[in-house]
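What follows is part of the complex, with its chains left where they were.
Going in written order, the chains are labelled A and B, and every chain counts its residues from 1.
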Amino acid sequence: MIETVWTVQVKFGDCGPANIVLSRNYSRWMDAATEHYFEARGVPLSSQIKEQPGLLGVPLVESHLRFVQPATHPDTLRFHTQVEEWRAKVFVVSHRVMRGDMLVCEARETRAFCALDDDGRLRALPIPPSVRSHCE
Amino acid sequence: MIETVWTVQVKFGDCGPANIVLSRNYSRWMDAATEHYFEARGVPLSSQIKEQPGLLGVPLVESHLRFVQPATHPDTLRFHTQVEEWRAKVFVVSHRVMRGDMLVCEARETRAFCALDDDGRLRALPIPPSVRSHCE
């Protein structure tokens, strides 16, 4: 399986009063790491959105995070990202967040290429074949 | 089980380019809803932190979110929050996020009352008895 690595340096304001990184930042960074994954594979999300009529993005359907070690300022974190599974209309992304050789957090996200229905509901589109062929 | 309800009105900037609420905001709001839960039970987190030597907060150990419906601006969302389980050193919070009578998102979070060890690792403290007695 192809793995990409996206790196972030923890900043002062990524931490809360306990001086450890707030979980909302992992949510933001996993969006970024997923975006980086597609970009590194040559199928950037921004191009997909422009080219696929109606495509809105790859929002979360489900996510599971496990926090193993706290991260703090000014740690450098590496997000090791893979697509573990491609199904017809969803895909499963896994992230292993490392500080050096220490596991900080691991997560699994189910995402879909989505369009918006006329009634305001999200609808999962089939995975674009060009995305899948570049990522497998 | 005791349930509290915390309400938020979705703002323009809570949504991304697809005009649906970004998942990082649910992470932020679930922190707020958990905080509100303790406050509504008469054991606010800010007081606990002041009174318990070393206590840093109630960071996440694990979280699981399922996104059922997209929320958008200017929806009003109600977070129905319960503590489903008290164990010796962790507790399990569940959130059901509703827009009217429609389920938008449901989540289960494992959290701990944590202190920081000398080596920078988080250590779960026993659940403060006063917290537990006010919340059961």
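Simple rule for what comes next: a residue touches a chain if its C-beta (ideal position, glycine included) is under 8 Å from a C-beta of that chain, and two chains touch if they have at least 3 such contacts.
Keep in mind it's a predicted model, so treat the numbers as computed, not measured.
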Taking the 2 displayed chains as part of a homomeric complex, how many copies does that complex include in this file? 4
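Just so it is clear, only the chains that are shown with their structure count from here on.
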Chain centre separation (subunit A, subunit B; CA means) in Å: 22
Subunit B residues within the subunit A interface of the complex: 16-20, 22-28, 31, 49, 56-57, 59-67, 69-70, 72, 114, 116, 120-122
